[in-house]
Every structure is written in C-alpha cells, then in structure tokens.
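Omission of a single protein chain aside, the complex is shown with its protein chains in their original locations.
The chains carry the letters A and B, assigned in the order they are written, with residues numbered from 1 in each.
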Amino acid sequence: MNVNSLYEKPVLFALAAVVVISVGTLVTTFIPLFLPSTQPVSPLFTPYTAVETEGRDIYIREGCNNCHTQTVRPLRAEVARYGDYSRAEESAWDRPFLWGSRRTGPDLARVGGKYPDAWHYRHMANPQAMFGKSNMPAYAWLAKAKLDTSLTARKVKVLGFGYDEAEVARQLAAFRRTVTAPTWPSAQERSRVTPAALRGELTELDALVAYLQKLGRDLMAAQRAAAGPGTAEAAEKKNPYAGNRTAGEEGEKIFEENCKVCHGEKGAGGFGPKLATTKHKFGGTDADLFTTVSGGRPGGMPSFLQPLGKDRIWKVITYIRRLESESR
Amino acid sequence: MTPRALAYLIFTLLLAGIFAGIIAYYFNRKRYDRVEAPKHRMLADDDPLPDPTGSRREG
Partner (left out) sequence: MANESEKMYTGDNIVQREMRMTNGTRNDSIVRGFALSSVFWLLIGLVIGLWLAAEMVYPSLNLAPWLAFGRLRVVHTNGLVYGFTLAGIFACSFYMLEKLTRTPLAFPGLAKAQLWLFNIAIALAALSLFAGMNTSKEYAELEWPLDIVVVVLWVMFAVNVMGTLVKRREKQMYVSLWFLVACVVTVAVVYILNNLAIPVSLTKSYSVYAGVNDANVQWWFGHNAVASVFTFPILAMFYYFLPKSTGLPIYSHRLSIIAFWSLVFGYLWTGAHHLMLTPVPEWIQTVALAFSLFLIAPSWASVVNGFYTMNGNWDKMKSNYLVKFFILGITFYGLQTIQGPTQAIRALSAHLHYTEYIPGHVHMGTMGWVTMIITASMYFMMAKISGREVHSVKLANIHFWLILVGQLLFTVTLWIAGIVQGAMWKAVNPDGSLKYTFLDSVAAMYPFWTVRLVGGLLYFAGIAVFAYNLYMTSRPKPGTKWSAAAAARSQAA
C-alpha cells in the first residue's frame, strides 16, 4: 500500500488524525481518570455545606478564579506566604476545580479562618478603603442581593455531598440565625454593608464569605490536631530590641503594612483588639505577644511567623510597646 | 534498571524510531516529485475554469 494515498483519501486521513491525537489523550488524560492518584479521598476533607456551596457558585459566577488561584505550590516562599502546599485530597469535592491560572490577587487556598468575617465584609464592600493600592473590584452589591436558595437542594444532590433536602433547609436556617444575630462577632460590619431590608435574610455576600472561610480550613485543623499542644516551636522569651528606638521605627513601618488594617491606626483597634493598651487579650509578656503574632490566635489572627520572620516580629513588638507607653 | 524506567526507555525509542521512519519515507528521493506536486498545483487554483480531469493526470 502506498502511504501517499493517505493524502488522497480524506476520510481515511481524518481517521488517522483521530488515532494520532488519541494516543496522548489516552495516556495523559483518559487513563489517569481511573487512577487512585488523581482521585484520592480523605476523611479529613469534608464536603461544602449548603451555604458554602451557594457561596462557591457566586465565586464562579463572578469569575473570582480569573484573578485568584487556589493552589499553593510546594515552593519555599509560596508556603511562607500562603500556608502549606495544596494536596490532591483537598480538591476531591471540587466540581469544577478552581485552581485558577493567574494571581492578579493573592492565592486563596489558605484564606479560610485567616481573617474574621468582619474583615471580609468590609474588604469585599470596598477593597481600596482597606488597601489603597489594591485593584480589586468592589463587590458591595453582593450584600444587596438576597441569596437564591431555590436550587440548593438540587445542587447538593448532583454534587453528591451526601445530605438530603431537609438537611439543606436546616443548614440554611441555622446559618441565617447565626449571621443575623446581633451578638454575632461580625454583626456590626455585616449590618454596615447590608441594607436594612436584607439584614434578617441571607445575602449573596454572606454565602461568599462562608465559602472563603472554608478554604483550607480542613487541612489546617487536621494539622493543628496532629501537631498537638506543646509541640509547636518553643516561643522566644525575650525581646532583643527592647527599648531600641530604630527597631521601633522599623516596627512601625512593618505594622503599617501588615497590622494596621485590622488593629487600626496606631493600634487604636478595629476588627482586631486595641493594641495601644497595657491589657492584651492573649497576655502582655514578651513571650505572650510573640506567641500571638508568630502563631496566630483562633478567631482571625493570622500567623506571621513565616511571612515576617522572628526578627521583624520582635520589631513590631517593640513598636507595640511604644504604643503601650504612649497610651498610659 | 527498573521495569518503569525500561518502559519509559522503550517508549521513547519506539517514538524516535517511528519518527525516523516517517522522515526516511518522505525524504526518499524517488517520492520527491509526487510528495512535492501539490505545492505547485495549489498556485494554479485560480484558473477560471479548471479542467475537471486535470487532477487525475499525476496519479
């Protein structure tokens, strides 16, 4: 047979093309569909709740994935910036996956629990008010839209999350009770951005914030549990820069960039507690303050050990001490 | 050598072999005229009224 006749027989040619494109497809895409390595499941990672599912769909609708990734690569600086690298198991419930391809904004795979809800309400409503140099669009209108839950039960069923319609209704009602309660820690900020008519309802922003707070939370909870109390790095005891004026000035710069957004101008307080005081929420010794800043605290204080390092943390503490003395 | 490494090697050699075979086949002097014919014929496709039997001439 003459191979040249391939170029004289279009149907045969098309079939040959299909065969040729199928080889790579089979090896790199089709066969992996059935390998354990591409679909690992771990009980550590739970499916999304009804509200988180709706929040995720809003994330998709608004195309958040066009600017934010959700996969931390196993690179030193990246782990320091965002948190531990991403595992295959974490995405087991993700249909579609939302790893993204571009970081116009930061990665979000570890954002869950990093900040209090109030931080997200204020930030989503007006990012530039918190970070002047940010170019994120404002999403204030999400707080003005009532959350549509008519399809939630159906969505959860298609996604195979394993709970029924009654459970969906229960979760939605319970979440609504939580966020609309005046005693909820983020109630003030939520009311500020939510129009009066919707303060008693679930809004799209409520759902989106709930979803963001889920990201990476399961992994970090599992790691905390595995580490156990006391095995964390022993806290440093004494500030090497105590009373050092230049270190305090450097600390002020670091504070402005990293802490002011939550703790307010000159530590006057905001989402985070007031720092220009001698009464600190988690203790006021050098060791206490270092432990708080480096390891973070539940309820929205992120860990700064990796991004800032010990040296800069001590400089910030030096600055906080100055704020204390000024407050007296 | 592990079976896995061997499999990679054999696969790579196989592809390289097929690749070399295709090159040897098409770059064979005796197929030159036929393989290169279309590039000349395509230049003449604006002939106002193409001869319907013309295409069979080279076959």
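Everything that follows uses one rule, which is that contacts are C-beta pairs under 8 Å (C-beta built on N, C-alpha and C of every residue); 3 or more make two chains touch, one makes a residue touch a chain.
Every value quoted in this text rests on a predicted model; they were computed, and no experiment measured them.
Asker: Write down which of A:81, A:176 or A:281 is the residue touching the left-out chain.
Answerer: A:81
Asker: From the list A:136, A:222 or A:287, which touches the chain that is not on show?
Answerer: Spelled out, the listed residue whose C-beta touches the missing chain is A:136.
Asker: Just checking the interface: what residues of chain B touch the absent partner chain?
Answerer: Looking at chain B, the ones touching the missing chain are residues 19, 22-23, 26-27, 31-32, 35-43, 45-46, 48-50, 52-56, 58-59.
Asker: On chain A, where is the contact patch with the chain that was removed from view?
Answerer: That gives, for chain A, the contact residues 4, 7-8, 10-11, 13-14, 17-18, 20-25, 27-29, 32-33, 35, 37-39, 57, 60-67, 69, 71, 73-78, 80-81, 86-88, 90-106, 127-128, 131, 133-139, 141, 151, 154-155, 158-159, 257-258, 306-312.
Methods note: only the chains that are shown with their structure count from here on.
Asker: Between chain A and chain B, what's the gap in Å when you average each chain's C-alpha atoms?
Answerer: Centre-to-centre distance between chain A and chain B: 54 Å.
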